[in-house]
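Only one protein chain is missing; all other protein chains are in place.
The chains carry the letters A, B and C, assigned in the order they are written, with residues numbered from 1 in each.
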Amino acid sequence: MFKYIIKRILLLIPIMLGVSAIIFALKTVTPGDPARQILGNNATQEQIEEKREELGLNDPVLVQYVRYIGGVCHGDFGNSYRTGEPVLKEILPRLKTSGIITLGAVAIGAFLGILLGIISALKKYTWIDSLVLVISMFFQSVPEFVVGLVLILVFAVKLHVLPTSGIENPLGYIMPMLCIGLPSIANYTRITRSSMLEVLGEDYIRTARAKGQTEHNITYHHALRNAMIPVAQSVGTSLGNSIGGGMVVETVFGVPGVGKYIVDSITQRNYPSILGGALIIAIVLVVINLLVDIAFVLIDPRLKTTIIAGGKKQKKAKPAAA
Amino acid sequence: MSENLLEVKNLKKYFSTPHGMLHAVDNVTFNIEKGKTIGIVGESGCGKSTLGKTLMRLHEPTSGEVLYNGVDIASMPLKKFKKEYRSHIQMIFQDPYASLDPRMDVLQLIEEPIKVNDKKLSKKEVEDKAKEMMELVGLAKRLETAYPHELDGGRRQRIGIARALSLNPSFIVCDEPVSALDVSIQAQILNLLMDLQEQRGLTYMFITHDMSVVKHISDDIAVMYLGQMIEKCPADEIFRDTIHPYSQALLSAIPIPDVHAKHERMVLKGELTSPINPKPCCRFAKRCPYATDRCRQEEPKLREMRPNHLVACHYAEKFVK
Amino acid sequence: MAKMHTPAMEKIERKNAKRKKPRQITPSYEAWKRFRRNPTALVGLIIVAVLILIAIFAPLIAPYNYQSQDYAAMMQKPSAAHLFGTDQFGRDIFSRCIYGARYSLLIAVFCTLAALFSGGLLGIIAGYFGGKVDTIIMRIMDIFQAIPMIMMAMCIVAVLGNGIPQLVAAIMFASMPTMARNNRAAILRVRGNDYIESSEAIGCSKFQLIMKHMIPNAAGIMVIFFVGFLAVSIMMMSSMSYIGVGLAAPTPEWGLILNDGKSYLTSAPYMMFFPALMIMITCFAFNLMGDGLRDAFDPKMN
Partner (left out) sequence: MGERILDIKDLVIHYETDEEVVEAVNKINLSLEKGEILGLVGETGAGKTTTALGIMRLLPPKVGHVIQGNIFFEGKDLMECSEKDMRSIRGKKISMIFQDPMTALNPVKTVGDQIAEVVELHDNCSKAEALKRAQEMLAMVGIVPERYKEYPHQFSGGMKQRIVIAIALACEPDLLIADEPTTALDVTIQAQILDMMRKLQKEKGTSMILITHDLGVVAEMCDHCAVMYAGEIVEYGTTEQVFDNPKHPYTKALYQSIPSLDKEVERLHVIPGMVCDPSNLPSGCSFCERCTEKRAACAEHDPWIVNVEAGHYAKCFQYTPEWEADKDE
């Protein structure tokens, strides 16, 4: 198990290299001179040349890239073009804000989604099932920022119970969480429903019925845990979407989180900040996916053997069967 | 004695798994005479299907030779094999429900191999040939436009047979062709296969786990255990004079549909393990009631105990009646 | 006779009596039959059809030109003259929304096609060839996937600049990993079937296997991705336009119309209400349809 975790963490390295390479590539093809961007339009040619030298922009791209990677290894993600502050110092406090919002959103989405999914699986093919489906699908069809606008209009402008923007007031977290969480309900609902229905059709459910077990216990003791396996698997992917949604929502609500920081940096073409943000998001995603995978092992004992035995999921060695 | 159509020499097929090398087919040697049927029996996981697919080059052999009319088809480049020998060696698959593309109708399914292998034929010629094949395997004309999911298992298996036969092969690997079918349908397909063999001089390799079926259709029978061939003999001999303890156990385990049949049952302990990184020993030693230290340390070789009767057991002499 | 006759059988007999002649039951027809029985999916299909008609006949439906500014009628509330009201330049929001259908749907279709082709191709290659090819492609996709989709798209637009082709390229690149992954899974599912091996045995080449067996059999699943991704790309597009990265004004794309009304949220909410409604209805319809297709092509899931 320990070996497996180490292996997964080592996998971070190529991903980080890849992500930084992609953004670096984007940076080099972007028109415009960062030095001019920092110094403004009034700067003289000499000042710009000096600045370029200082930033190392005159070196070949590869050298710049290697230097950057070297810096990252020491915790130096470069300095923001705009403020001149170290990127890491700017991002870290924002990470907490974004973290709270994203976790809250995932919790809302997963809780409501799984609940609705169970309900619709148990009431399959009834009007309740259709209603749940339509409701969750409706939320899936609304872009995060539109949910945000509606919430602002209702709770902030009309009812005055929640602040329009900012998080000075802890209540300010509520709307961003809902904005990201509600659209993700459908995903959980659908996976829970179909996986629940599949599990309820399995032979071992019939075995449990033949034992004389009550439907209630069959649903919650036998089926639910098995049905949660694919649902848990989807948390990882939906987290990526939530972080993406967070970028838009934080901008709409003016929340000082990583998402807004990256969006601002993109509009300002502030590449050190974009790079830093992207790398940190990548790290967070990989680590969370690792945690999700570890959680699986707790739900599904079959995985424990394969993980301990070979690390990777067992490849289908076709032939042994007749 | 007639000539050998196929000579298999030291054929090996290994698969690498996370747990080690899986010896699915290990050092198998046998011959098949022209126009005869060899039955391959064994329990699931003994490598009998892999053997068939390796002969077909659906799996690439790890090492060994397969001489088809004297030409080694196992080591030639896959491209050359596909071009020149694919149509000579064909296969009938186990599951007639899964082995037909659900999006094609019966005629399309049977036309496919003809079209793929002879691009020069006109549309009409292909269709005529396919219709001829349908008639040959006993599929009614009205089924031409039916889809596989509308047909029962027996008819689907007839499509599978027509597909294989449409290329005029001389050798057919039948991979459990009747095990997914009910007894009454099974008899229809077995009769069809035997009729076709007579008409067209086909040579079969018949893979199955059903002893009564294999005895009915085969001339020779080979018993496999964990990737190795442990006994090979003429079909009628295996039920009279089995030599290898495993073959004896296998035979005695078959329930006989006769209330008065009283036979000694030899119930084996334990179950088949998978042949991953096997040690040099008799692979049956773990379950064999007669196993000695020699069996656990030394791998037995196939020896000819009687004319045409080969056994891989150190103590074969002891079991000869 | 011994056999029972029950009300349920009578019902079916009545139904059969009405039916004129037995139809050829192809797998696609079965899927259509399942789709047709699903009321929510049909609603989705109808809405999509109406939206397509609106997009085609936009010039006939829209009462005003979507660009013409009327300084005499700025910031008007919805009325008979301006169904959805007017914006700060006096442009008719109804006309802009109608034309928006054209832009949004067309761009979404382009994005989805591009994503499906690029990602689909990679997925098919990875899924069919397996082994090293698969590992290399999928590891690269892992790297791309570590960057959230919308961030990737925004970065690309930031490099290429605002505009329709740029946006299509951005969404295509950003969605490539997801598309590749989904298509790979679809191909793997088909590849596991015995009929692929059986066709290989009768001499089909790899190319024939892919074209004649795998893609037709995976097509159902791919159509589901297609419809689902239409909704995703419309939402992504509008989110980006709303933030200001994506399309350039005065394109009447729904997200951009929303962006125009941003500053008037409290004073003139109707300016944002209608374009938002259009986005919601469109995505809702695509999602309903996609869900119906999922049930139709994959009856085992229910």
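One rule holds in what follows: a residue touches a chain if its C-beta (ideal position, glycine included) is under 8 Å from a C-beta of that chain, and two chains touch if they have at least 3 such contacts.
Just so we're clear, the structure is a prediction, and the values are computed from it rather than from any experiment.
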Request  = From the touch rule at the top of the page, work out which displayed chains the omitted chain touches.
outcome  = A, B, C
Note = Only one of B:Asp152, B:Glu298 or B:Glu317 touches the unshown chain, namely B:Asp152
Request  = Specify the residue from the set A:Ser20, A:Asn226, A:Thr251 or A:Asn289 that touches the hidden chain.
outcome  = A:Asn226
Note = Per the whole complex, from B:Leu121, B:Ile185 or B:Ala291 the residue touching the absent chain is B:Ile185
Query = So which bits of chain B touch the chain we can't see?
reply = 43-44, 152, 154, 182-188, 190-191, 194, 209, 211-213, 215-217, 236, 239, 249-250, 252-261, 265, 267-268, 271-272
Message = On chain C, where is the contact patch with the chain that was removed from view?
response = 1-4, 6, 8-9, 12
Query = If the missing chain were put back, which residues of chain A would it touch?
reply = 202-204, 206-214, 222, 225-226, 299-302, 305
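The definition used in the following text is that only the chains that are shown with their structure count from here on.
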Ask   = Relative to chain B, which chain has the most distant C-alpha mean position?
value = A
Request  = Return the distance between the CA-based centres of chain A and chain C, expressed in whole Å.
outcome  = 22
Message = On a C-alpha centroid basis, what's the spacing between chain A and chain B, in Å?
response = 52
Note = Taking each chain's centre as the mean of its CA atoms, chain B sits from chain C at a distance in Å of 48
Sequence positions of chain B contacting 2 or more other chains = 53, 94
Key: Touching residues (chain side chain C, partner chain B) in the complex   = 24-28, 193-195, 197-205, 208, 212-213, 216-217
Query = So in the complex, which bits of chain C are touching chain A?
reply = 39-40, 139-140, 142-151, 154-156, 158-159, 231, 235, 238-239, 242-245, 258, 265-266, 269, 272, 276, 279-280, 282-284, 286-288, 291, 301-302
Task = Spell out the part of chain B that touches chain C in their complex, as residue ranges.
result = 53, 56, 58, 82, 86-87, 90-91, 93-95, 98-103, 105, 112-113, 116-117, 145, 147, 149-150, 160, 163-164, 167
